[in-house]
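For this depiction, one protein chain was excluded, whereas all remaining protein chains were kept in their positions.
This part shows chain A:
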Amino acid sequence: MSVPHKVGTVKSKQATNVKAPVAKVVKAAGKKKDEEEATDTAEGEEWMPGKTLVKPPDQLDLTEEELNEEITRVLTANNPNAPQNVVRYGFKEGCYKPIIFVDQMAIHFELEGNLVHKESDEGRRLMAKQAEREEGTGAEKLDNVAKAGEKERKLTNQFNFNERASQTLNNPPRDISCQTEPPPRANFSATANQWEIYDFYVEELKRREKSKEKQEGQVLNKEEDKSKKKIIQAETQSDDITQLAHAAKIIERMVNQNIFDEVAQDFMYFEDAADEFRGEKGTLLPLWKLQYDKAKGLSVTALCWNPKYNDLFAVGLGSYEFTQEERGMLLFYTLKNSSYPEFIFNTTSGVMCVDIHEQLSYLVAVGLHDGCVAVYNLKKKSDQPVYNSTASSGKHRGAVMQVKWQKDDLDSNHNFISVSADGRVVSWTLVKHELVFTDIIKLPATDKVPDDLKDVIATAGTSLDFHKQKDHHFLVATEAGKIHKGSKYYSSKFLETYDAHFMTVSRVRWNPFHPNVFISCGWDWMVKIWDQTIKSPIFTFELKTSVTDVAWAPYSSTIFAAITNDGKVHVFDLSINKYEALCQQKVVSKKTRLLHIEFNPVNPIIIVGDDRGHVISLKLSPNLRKKPKEKKGQELPKGPEVEIAKMEQLLSSLR
């Protein structure tokens, strides 16, 4: 009766989900039972027609398909209890890393055995101990044996057997681990660009050169070395901003460019279109106005453009009044920074004239009001002149009115010539650290001076100019109104004398192109143009007040500009209009006198200095810069010959 029931249960067991190893066992058991039951059922079926399958109430209901579905079982040797997410801290990466291979061994039972091999060390030791004990306790042995025997006879049954056990206290296990201090870490990053490598090589080169120099120069004084070391130390120690000078300069120029942006644009690009409709006339466009507040009260006494850097010019400041206090300045401005001068030199007395060397544009010669001449070197940062003439070395006894650099002499020493109010024309040579002077000529006394005083009262020279091609010829103008033409090689007499003006001649200049023409202007309101072969002037212009300066334009042989006491600039072009100025423009406010004018050698601008210490730059309009017109079909010949020809044409028309 229980048989069919068993059959049913067995079958149900087969169908349920049981764990793998257990399932196998059950299956095996089930199979055995099945076989047994099969035989039983075979017998049982004879007398029990109906049999019902009894299912346990919680058995899964599966469809036929699901019952027939084959389920594969995989046996693995993994320990299901082993952890799968063990992590360890790795110092190399600085983070926790998971460990993939975990010990899969599951220990079910562990028993330490107490059998020791008799040949091993421990075995031998124990046997030796036992032998000792046997020898030692011979008497006790009998008792022991008897007791052992007795004990052996004692049977262990569940009523009579006592076993006592004790366990030592298991100390709670503790994990103590130690960790070394990790090595100190720092983040380092750098780039290795092509230019960084290049920089490094350049520095390496410099270092090697320095070490070479040091080796060569070890003969130098120790003192010099010490001073050098001090300087080097100071440079490396200072955390301050002396090295910022270059950047600060650039920034200042940029800021100025922004402020005077319109002016800069005008300077570069503005061409007055109205000139086409103005006929011959031209205009002057005011550009920058340069001033230095510490130069207040001083007048501009000299202007000179730098031949190499076309935006740099020198301004000499002093005073024409003899009663005013003696002080002077030499300033260098650049058009790129119109707010502050680039170089500032303070002089002990007023500067009267300035000249910059043609080739070495860092050498500047100045003539001072007290008769000294000085040479400054712009490359050196000092405030003092490199050379200075003193009373002993033949300085002038009157204010030096003009200085001009000459070509280097035969010993390749630099030299320059000065003319002063004491009537002497002197040549100065720069020899090592001194100025050596040579008198060239003395200006002849005027007729008005009585004979016996002729040696005492000097005729003051006011202006000096050297011929562009034959540079031994020069012109010197005097306060008396005469112009003398002389030569450096003749020290006793002048080659020629021209009665130029009734009053002081303020300026005399050779024409930059034509070899025979020069211009002069004086306080007698006149501007005169001369041919050196003719005693009387070719052109004479009368401007309404005394003319303080006149200058030829560097780009044309027939254009010149003159400035007068009333603040006007007059620009003439003889090839266009022989009688009138093309432009007469007032450029300063009332009561300011214009004192000096210079054309820029390259750009079409002029600078004008006034008696307030200001320098104003003006741009010449196109009408004032006209070149000779091209004839149709013919190419315009360029070069100084054209200019000479132009002048020659003019002159011949007058003769």
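Structure notes:
Basically, a contact is a pair of C-beta atoms (placed from the backbone, for glycine too) under 8 Å apart; a residue touches a chain by one contact, two chains touch by 3 or more; residues count from 1.
One rule holds for everything that comes next: contacts and distances are computed from a predicted model.
Set against the options "NADH-ubiquinone oxidoreductase chain 5", "DELLA protein", "Cullin family profile domain-containing protein" or "Dynein light chain roadblock", the UniProt name belonging to the omitted chain is "Dynein light chain roadblock". Among A:L53, A:A82, A:L205 or A:I259, only A:I259 touches the chain that is left out of the view. Residue A:A247 is the one among A:A247, A:I457 or A:I534 that touches the chain not shown.
Across A:N85, A:N114, A:N193 or A:S652, the single residue that touches the chain missing here is A:N193.
Looking at chain A, the residues touching the absent chain are 191, 193-195, 197-199, 239-252, 254-256, 258-259, 261, 339-340.
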